[in-house]
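Of the protein chains in this complex, one is absent; all others appear in place.
Right after this comes chain A.
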Amino acid sequence: MDDDVLVLGGEKFGSRLIMGTGGAPSLEVLDRALVASGTELTTVAMRRLDPAAQGSVLDVLRARDIRVLPNTAGCFTAGEAVLTARLAREALGTDWVKLEVIADERTLLPDPIETFDAAERLVADGFTVLPYIGDDPILARRLEQAGCAAVMPLGAPIGSGLGVRNPHNIELIVESAQVPVILDAGIGTASDAALAMELGCDAVLLATAVTRARRPELMAAAMRDAVSAGRRARLAGRIPRRHYAEASSPARDRSDPKSQ
């Protein structure tokens, strides 16, 4: 299993768990959770600099040698997302971006039209684009054709913890994608992450499930194990589902009292 690496945007990752940093009660809690998760790639948001802010999430990531993945969270239009990605590139020295263009505050669902528009512009500008999308196999295909380095369908709305609501669509996306499929958003607990990997996703991105858990560090460790277990189960190949039982013990050579 040591050679089972995730290749994303031409880079190799030993961990298939991508973490977000939103929602942690403190940088100390976040730091311990990130370490427990084993993540090698973690998202941050871009916001106006607060001169009074103490400490920085960047310091945490740097100290742990975790690669930073800026997102465009909070953007409602392609134009906002493109500018945010360019600012992130300037601030952080990375041309990787988790493209996130949401449609409204209530659902936080991604806007497919604005997302596609922004993806085309960012790919043309040399970015490694990882778009957050609904569980739409056709949009996933179109974004791949547009040059995105991965597709990141949601399991359920951001922060909802509802798990993978449409496993069939995730399977359809996995089936035809030539780029990594990263299940992003909706994970509530470890079994959700394991399911995503069993469905064939290449990685899972989650934040709230860990940062708002009662014990974030413990949940992070659970997620690490779940992603790993789900991945191995996928590679191992699950048995077919059967309508009736099939004995696992041999049917012959049972002792038969009648024959004695």
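By our rule, a contact is a pair of C-beta atoms (placed from the backbone, for glycine too) under 8 Å apart; a residue touches a chain by one contact, two chains touch by 3 or more; residues count from 1.
To be clear about the criterion, contacts and distances are computed from a predicted model.
**Q** Given that one chain of this complex has been left out, which of "Translesion DNA synthesis-associated protein ImuA", "Succinate dehydrogenase iron-sulfur subunit", "ABC transporter permease" or "Thiamine biosynthesis protein ThiS" is its protein name according to UniProt?
**A** The record names the chain that does not appear here as "Thiamine biosynthesis protein ThiS".
**Q** Where the complex has a chain not shown, which of A:Ser15, A:Ser37 or A:Asn71 is the residue touching it?
**A** A:Asn71
**Q** Hey, which of A:Leu6, A:Ala36, A:Val57 or A:Ala81 is the one touching the hidden chain?
**A** In the full complex, the listed residue that touches the missing chain is A:Val57.
**Q** In the full complex, which residues of chain A touch the absent chain?
**A** Considering the whole complex, chain A reaches the absent chain at 20-24, 27, 30, 43-49, 51, 53, 56-58, 68-71, 73, 83, 86-92, 98, 100, 207.
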